[in-house]
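For chain A:
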Amino acid sequence: MIKVTFDTDKCKGCGLCVDACPKNCLAIADDKLNPKGYSPAFMKYQEKCIGCAFCATMCPDCIITIEK
Partner candidate 1 sequence: MAIVFEKPKSLTDAPFHYCPGCPHGIIHRLVAEAMDELGIEGKAIGVAPVGCAVMAYDYFSCDMIEAPHGRAPAVATGIKRCRPDNIVFTYQGDGDLASIGMAETVHSAARNENITVIFVNNAIYGMTGGQMAPTSLPGQVTQTSPYGRDVNHCGWPIKVSEMLATLEGPEYITRVAVNNVKNVKNAKKAIKKAFQNQIEGKGFSFVEVVSACPTNWGMTPKQALEWVESDMLPYYPIGVYKDRSEKEDAAK
Partner candidate 2 sequence: MAERILMKGNEAIAEAAIRAGCLHYFGYPITPQTEIAAYMAKKMPKIGGVFLQAESEIASINMVYGAAAAGMRVMTSSSSPGISLKSEGLSYIAGSDVPALVVNVQRGGPGLGGIQPSQSDYFQATKGGGHGDYRMIVLAPASVQEMASLTIKGFDLADKYCVTTMLLADGTIGQMMEPITFEDAEPTVYEKPWALTGTECKRPHNIVNSLYLKPDELEKKNFERFEKYAEIEKNEAMWEEYMMDDAEICVVAFGIASRIAKNAVAEARKEGIKVGLIRPITLWPFPTEVLKAAADKVKSFISVELSMGQMIEDVKLATECKRPVSLCNRTGGMIPTPEEVLSAIHKAEKGEF
């Protein structure tokens, strides 16, 4: 069981986590805006996640928490 949590309100939608994910689990929610006005990243394919933390490693805003 791997749980990836995004502090969505602080996300700036830069997409570096999406690019870093080796399993293409993540995406930018183009249809949503957070209070800062950005479309945030989210976990699209939870089942594919291997918990490598590459997304969190590349996230410039420290908004990703990973639990196993």
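On the choice of candidates, all candidates are chains of the complex that A comes from, given by their letters.
Methods note: a contact is a pair of C-beta atoms (placed from the backbone, for glycine too) under 8 Å apart; a residue touches a chain by one contact, two chains touch by 3 or more; residues count from 1.
All values reported here derive from a predicted model rather than from experimental measurement.
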In-complex contact partner of chain A, selected from candidates 1 or 2: 1
Sites on chain A touched by candidate 1 in the complex: 1, 3, 10, 12-16, 19-20, 38, 51, 53-54, 56-68
